[in-house]
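With one protein chain held back, the other chains of the complex are shown just where they sit.
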Amino acid sequence: MNQKLSNAQIAWRAAQDIEDGAYVNLGIGFPEMVARFQPPGREAIFHTENGVLGFGRAPEPGQEDWDLINAGKKAITLKPGTAFFHHADSFAMVRGGHLDVAILGAYEVAETGDLANWSTGPKGVPAVGGAMDLVHGAKRVAVITDHVTKKGQPKLVERCTLPLTGVGCVTRVYSSFAVVDIEGGRFVLREKLPSLSMEELQNATGAKLHVEGAVGDLICPEELADA
Amino acid sequence: MNQKLSNAQIAWRAAQDIEDGAYVNLGIGFPEMVARFQPPGREAIFHTENGVLGFGRAPEPGQEDWDLINAGKKAITLKPGTAFFHHADSFAMVRGGHLDVAILGAYEVAETGDLANWSTGPKGVPAVGGAMDLVHGAKRVAVITDHVTKKGQPKLVERCTLPLTGVGCVTRVYSSFAVVDIEGGRFVLREKLPSLSMEELQNATGAKLHVEGAVGDLICPEELADA
Amino acid sequence: MDKRLSSLSEAVTDIQDGATVMIGGFGGSGAPIELIHALIDRYLETGSPKGLTVINNNAGNGHVGIAAMIEQGMVAKMICSFPRSADPTVFTQAYLAGEIELELVPQGTLAERIRAGGAGIPGFFTPTSVGTDLAEGKPVQQFDGRDYVMERWLKADHALIKAELGDSLGNLTYRMAARNFSPLMAMAAAKTVVQVTKAVEPGAIDPEVIVTPGIFVDALVEVANPAQEEELNRAGAHHP
Partner (left out) sequence: MDKRLSSLSEAVTDIQDGATVMIGGFGGSGAPIELIHALIDRYLETGSPKGLTVINNNAGNGHVGIAAMIEQGMVAKMICSFPRSADPTVFTQAYLAGEIELELVPQGTLAERIRAGGAGIPGFFTPTSVGTDLAEGKPVQQFDGRDYVMERWLKADHALIKAELGDSLGNLTYRMAARNFSPLMAMAAAKTVVQVTKAVEPGAIDPEVIVTPGIFVDALVEVANPAQEEELNRAGAHHP
């Protein structure tokens, strides 16, 4: 069971479900990678909560303008149609249901749709950013994540043990092993790595994986395997 | 008792209390006239709730641009420093306590500071506009009004009989006879027409006029008497 | 993705009977006359849409725009702050005859309720209207010793607004005081359709001066040289 998708492959798979013209917010860190893999012929419009809509790719090193950054404080660029606005308008977009998709990272996702991704407990400095707004704002909240922790513990669980970001908010998980929908308080398996048996996948998952209809093969570009 | 100030004289008197640089909203109709009488060397900045701050005087007839109007739907003009904004920002200015003065008309003002100026009762079509926001937003709410109705009934009263615009909101009344402050639920006379006796003034007033210290002479430019 | 439509009739085709429609404008400034008239024309041809709830600061003036909608009997209810105007006879007659319902809302509360609808805020507290007839039946709560009224968000099925420049992504600018409620309504409606005086390509509007970002706009149609309601009324115009 050492086969798994790379982060780039997970991000690629998540990008396949983003429609042309969709308004999308990508969480800071790993989810930002999704923007690299827009399918040909489709153009999503990316929102960053610090007040930019429709921005372009990262600038070349040395070309950064540090007044033009994303929520992860990374430099971005303009493209035709970019708009600036203040933070209250930005979160009106989020909370008001104007985003089509938010893609976030996770410490844990429960079969109830609960998400924990902001705090690993009382130690250290807590930081929440815009995650709690995003999970209750976007029309569709998806998670991209390794299927298990570095120690091999399931990240898809019955109930979250870490402090929650939101209750019943996630509807799809793109993991390093599978694509799983959350429907009616249950994990429903949609796609899995062909190399994994159902038993192996279930053993790596902290709650029951339901099967309804066909389970597709989760196949991502090989050239992203090392990315 | 047929001597009284003209509307222009009342507006002139109210204008004398507006400080240089004050942010001022003038109610639609009669209060708009206050803008004409800014004392030399002072410049107030006028706000209209439909989204313009720091506008200029009325345009010459024929020069109107009907996209540039005030709350009374009268044409206004730009001047250096004018700003446009939407209605939510405009009422953030009002409700958020950013206006120094609002000057409004009145059907009735009570010694409690209650104001009635939006509805004459259940007949006809009610219309409130921004009056209810203004009375609870501006740092100082003043009223300009005839001292009595056309039928000679007092407009300064113990308790309003008409539907209220706001409770305990007015602090000064500029009338055709007097300048009256509202303090601690009482009318306190500050200035009166020299030609009126205290008894005449009290008889024209629907609640007790208190005197604390000197009562000044209410003297306005003669040339405005017929304006 | 290109949000531009080629005709006014296409822009108003999916408004259903009984829908709630926000219409931009304060008096005549910002009134999307051509969109409104296209909607009236559709009603005259097809009998739909009718039974509408219309949200605007006013209730029409003269015999064009919202007044003409009321005159045709398309409007069941107005939500507004100031249904008086220089020539409000159409609304006044319908109202006094009991043919149209009125929800009167203080102007700042109206603006904030619409913004709240767009911003996902289902309720908020305001000092406006405390102790008056317009607060009747609404919850009152004290904060720091002062009373406030709780008001609910306002949303709509459709918004019809007018803007100055609009690019194909829906980014908008407005013209002077014609801005008023339109940026708020664009946020609060499930579907926002805009008549723009000039349609441009993305990038033609400086990102710093965009007032309504395209995420709030579903479709736009160019109407060069739009009619100004005030000028129509001064000329005694009727629609149709």
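Some points to look at:
Per-chain residue numbering starts at 1, and chain names A, B and C are given in the order in which the chains are listed.
In this section, a residue touches a chain if its C-beta (ideal position, glycine included) is under 8 Å from a C-beta of that chain, and two chains touch if they have at least 3 such contacts.
Not measured: the values here are computed from a predicted model.
In the full complex, the chain left out of view touches A, B, C. Set against the missing chain, the residues A:Asn50, A:Thr171 or A:Gln202 yield one that touches it, A:Asn50. Among B:Lys74, B:His98, B:Arg186 or B:His210, the one in contact with the hidden chain is B:His98. Listed residues A:Phe37, A:Phe84 or A:Tyr107: the one in touch with the omitted chain is A:Phe84.
For chain A, the residues touching the absent chain in the complete assembly are 48-52, 65-69, 73, 84-88, 90-91, 94-95, 119, 124-133, 136-137, 163-167.
Against the chain not displayed here, chain B makes contact via residues 20-21, 23, 43, 45, 47, 53-54, 78-85, 88-89, 91-99, 136-137.
Residues 112, 116, 119-127, 141, 143-144, 146, 148, 152, 173-176, 206-209 of chain C touch the missing chain (whole complex, contact as defined above).
As a convention for this text, only the chains that are shown with their structure count from here on.
The greatest number of inter-chain C-beta pairs in contact is found between B-C. Rounded to a whole number, the gap between the C-alpha centres of chain A and chain C is 37 angstrom.
Distance between chain A and chain B, defined via averaged C-alpha coordinates, is recorded as 57 Å. Each chain gets one centre point, the mean of its Cα atoms, and the points for chain B and chain C are 30 Å apart. The residues of chain A never reach two or more other chains; the list is empty.
Counting partner chains per residue, chain C shows two or more touched chains at residues 115.
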